[in-house]
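Apart from one protein chain that is not included, each protein chain of the complex appears where it belongs.
The block that comes next holds chain A.
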Amino acid sequence: MLMLYRKLIAASLRSQMQYKMNFITSAATTGMIMVLDFVILSAILHRFNDVAGWNIYEVGMLYGISSASVSLYRLFAPEVNDFEKYVVHGEFDQMLIRPVSPLLLLLTRNLDLSRIGGIVQGVAVLVLSLAGLAREGADLLWLIVFSPIAILSGGVIYFSMALSSAALSFWTHQMRDILTFTIYAPANASNYPISLYPGWLKWLFFTALPIAYMNYLPMLALLGKGGGWYYPLLAPVAAATALFLALTFWKIGIRHYHSTGS
């Protein structure tokens, strides 16, 4: 399984390299957008200095985890994000005639290497925030231990939400509108403390779009803002649950795949 994954990924990367210019320009633009994004956020934070009782370094922890997570998902699953074309053009056909999981074939179609920039940026924000928290005299041990777990769990949570949206496109044949609700909006929302949002939105972020579990809840406990000691553990648990549900929904969706004429 792992060997096949590596072989297929290698093949996709070799294909990508055939279009070198394209690859370089897309990496450069993604990097620039990410930097701009970060500059804007820091400008906002310096202006207000405090968001719902979270200072700049604490928000930086939320932002770093969310940003690295979403980039991790987009690095490994660009084709899930772009699944609409497989349904509309019937390209999903050829993934269903192989004796391996269609999801494996989909994921190995492409790696979006330009997203590595986003991961680096997210981790850089985390490091800066940790340094800031250290100056304030916070205990860093558990924050450092938890950060990679949070990024991984967050990546899986984003992937699960995207996979569910992709599965939905077996019925709707469109997913761009859906991704606005299920990926882009939550990714922005999770840069800030969830307590900021109105009740129904909060409820959504704890259930259908479970982004609260990857950074907000754990940070409540780890930054001493109240909440149980077990909150950080909820991140991997929520990720596993979301992944299980998404895979189940994906399998149901495949049964409704329509393909295209001839």
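FYI, contacts are C-beta pairs under 8 Å (C-beta built on N, C-alpha and C of every residue); 3 or more make two chains touch, one makes a residue touch a chain; residues count from 1.
The rule is simple: contacts and distances are computed from a predicted model.
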Inset, instruction - Report the protein name recorded by UniProt for the chain absent from the figure; options are "CoA transferase subunit A", "Phosphate-specific transport system accessory protein PhoU", "Diguanylate cyclase" or "ABC transporter ATP-binding protein". - result: "ABC transporter ATP-binding protein"
Inset, instruction - Consider the whole complex, including the chain that is not shown, and state which of A:174, A:188 or A:248 touches that chain. - result: A:174
Inset, instruction - Mind listing the chain A residues that contact the chain we can't see here? - result: 3-4, 7-8, 11, 14-15, 18, 90-91, 93-94, 96-100, 168-169, 171-178, 255-259, 261-262
